[in-house]
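One chain of protein is taken out of this complex; the other chains stay put.
What follows is chain A.
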Amino acid sequence: MTTAATTAATTTPIDRALIPIPFGRLVRTELRKLTDTRAGRWLLLTLVAATPIVALVMVFTMSTKDLNYAKFVDYTSTPEKLLLPILGILTMTSEWSQRTGLVTFVLEPKRGRVLLAKGVAALGLGIGVSILMLLVSVVGNVLGQSVRNGDGSWNFAGQVSGEVTLVLLSWLLLGIALGMALLITAAAILVAFVVPNMFSAFFGSGSKNTTAWFDLNQAQSPLYSHDITGKGWIQLLAASALWIGIPMLLGAMRVRRTEVK
């Protein structure tokens, strides 16, 4: 009976064996890998739960004049900014720490496609988390006004939403890039959290005008104050290229060439 079932199950698929694995399927597989382990589920749960908790605490503890949309976005995005790089890192490093690359890269030898699928999967989750964070901030602001008679203003709402999403996705991409470049979870986490901040501390005394070219925190700070200039954008691009672009390029080269064992 089993034999018959097996034959039936496998005669049809074989004809399609000569087409490459569709990219969408690779992305779905990578998404599933992010959610089917205990560590992955906890991380996602934390990512999803963090913003409502922060918003709720704000509604009840913040002084009423500070209960506005921009503040909600600022506060609720803080835990996400810490967690998203970890999501990016784990997406890339788990294949190496658990040695599952031995299976993954045998099923799809075009390693660049696997990397891209991982990037798209993580970015998809990151965008989802950002949208959730914005929605929670909207609800928080409405609640703050109705429950505590808070300020409730929507100043800069559009701009704030776009800018903070950009910051969050940048840090997610930083995690992805460092994960690819280092392939070891602990090392990538250390570098992601320590090095850019050390850099900022070290060059903190320098003129913002020059340090923003290579200090990612500095380059992102006008996004928080909503006064980024044309030059500021270029500086942001330069700092992002340094911290995200270069590790990503090195990582892609490394993953494509390194021996999987």
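The rule is simple: a residue touches a chain if its C-beta (ideal position, glycine included) is under 8 Å from a C-beta of that chain, and two chains touch if they have at least 3 such contacts; residues count from 1.
Quick note on the criterion: contacts and distances are computed from a predicted model.
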Q) What does the UniProt entry say the missing chain is called, choosing from "ATP-binding cassette domain-containing protein", "4Fe-4S dicluster domain-containing protein", "Nitrite/sulfite reductase" or "Electron transfer flavoprotein subunit alpha"? A) "ATP-binding cassette domain-containing protein"
**Q.** Selected from A:A39, A:L135 or A:I234 as touching the chain missing from the view
**A.** A:A39
Q. Contacts of chain A with the missing chain: which residues?
A. 2, 5-6, 9-10, 13-14, 16-22, 25-26, 28-29, 32-33, 36-39, 94, 98-110, 257, 259-261
